[in-house]
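Moving on to chain A:
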Amino acid sequence: MFSNSSIFKKQVVAFTGLLLIFFIFTHLGGNLFIYAGPGVFNSYAHKLHSVGPLLLLPRTLLFIIFVIHITFTCLVVIENIKARGGHKRYSMQKSVGNRSMAESIMPYSGLYIFVFVIFHIIDFAFANQHGVRSFLHGRSYGLYGIVFNSFKDPVYDLLYIFFICFLGLHLCHGVQSLVQTSGFRPKWASVIKMISDYFALLMILGFSSIPIYVYILSRP
Partner candidate 1 sequence: MTLDSKIPSGLLQDKWTSHKFNNKLVNPSNRRKYKIIVVGTGLAGASSAASLAEMGYQVESFCFQDSARRAHSIAAQGGINAAKNYPNDGDSVRRLFYDTIKGGDFRSREANVYRLAEVSNNIIDQCVAQGVPFAREYSGYLDNRSFGGAQVSRTFYARGQTGQQLLLGAYQALMKEVAKNNVFLHPRTEMLDLVVIDGIARGIVVRNLLSGKIESYSADAVVLATGGYGNVFYLSTNAKGCNVTATWRAHKKGAFFANPCYTQIHPTCIPLHGNYQSKLTLMSESLRNDGRVWVPKKIKDTRLPNEIPLQERDYFLERKYPAFGNLVPRDIASRNAKEQCDTHHGVGDTGMAVYLDLKESIAQLGKQVIKDRYGNLLDMYAKITGEDPYQTPMMIYPAAHYTMGGLWVDYNLMSNLPGLFVIGEANFSDHGANRLGASALMQGLADGYFVLPYTMANYLAGVKPAGEEIIHRSEFKDAEIQVSDKIKRLLSVKGKTTVDEFHRELGHLLWNKCGMARNEKGLKEALNKIPEIRERFWKDVCVLGSNDDFNQALERAGRVADFLEFSELLCFDALHRQESCGGHFREEFQTPEGEALRRDDLFSYVAAWQFNSLGQSPTLHKEELKFEETHLAQRNYK
Partner candidate 2 sequence: MSKKINLTLKVWRQKNCKTPGAFETYQAREIDTAMSFLEMLDFVNEMLTHEGRDPITFDHDCREGICGSCGAVVNGQPHGPLRGTTLCQLHMRHFKDGQTLVVEPWRAKAFPINKDLSVERSSFDRVMVAGGFISVKTGQAPEAHAIPVPKEAADNAMDAAQCIGCGACVAACPNGSAMLFVGSKVSHLNLLAQGAPEKKTRVLHMVHQMDHEGFGNCSNSYECEAACPKQISVSHIAFMNKEYRQASIP
């Protein structure tokens, strides 16, 4: 009776969101190995792959979490559209004052992230580790090479950073929102809002630094 309730759905979105945040955080940690050079970076990638079938479990879990996050969000969004009562609700739509840009574009930033993540997985995770794209100066550098080759392209970099900014926006509302939705310590609201903003900024800076670094490095 209650498992289908609005709050339950939102708490599911919040909880899966939290897990995804953990993933993003570790993902960034892994990515930052790039600064240590191809050896360390590739051995990190290699170690990850060497667990073999064991990696399948976290990957499947991650996939399920991702799907749940999206499915429940879709359910919530559909209900919200219905509840609003009409597509163009007020002839003069105006924020009363509290709504942030990050909040108002949540479903869109989410959609954009979804599309990009698929592309990203195909682009990096499923790429042939020793294929043409991994070649630097005539020899394969594995995943490092693929990353390096991709980020050499300024257009690719801009698209990537653009995506990261969306991810940041998604996170800066998402983090504080998940705290509110799970009903954690209402009194800390302003602190949590601050943490949320800084966390998002950190993620943006962390992820964006890599293409910039590679781009600068690749310049003759």
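Brief remarks follow.
Rule of thumb we're sticking to: contacts are C-beta pairs under 8 Å (C-beta built on N, C-alpha and C of every residue); 3 or more make two chains touch, one makes a residue touch a chain; residues count from 1.
How these were chosen: all candidates are chains of the complex that A comes from, given by their letters.
Because the structure is a prediction, the values reported are computed rather than measured.
The candidate list 1 or 2 contains one chain touching chain A in this complex, and it is 2. Chain A meets candidate 2 in the complex at residues 1-11, 76, 79-80, 82-86, 89-100, 103-104, 106, 173, 176-177, 179-187, 189.
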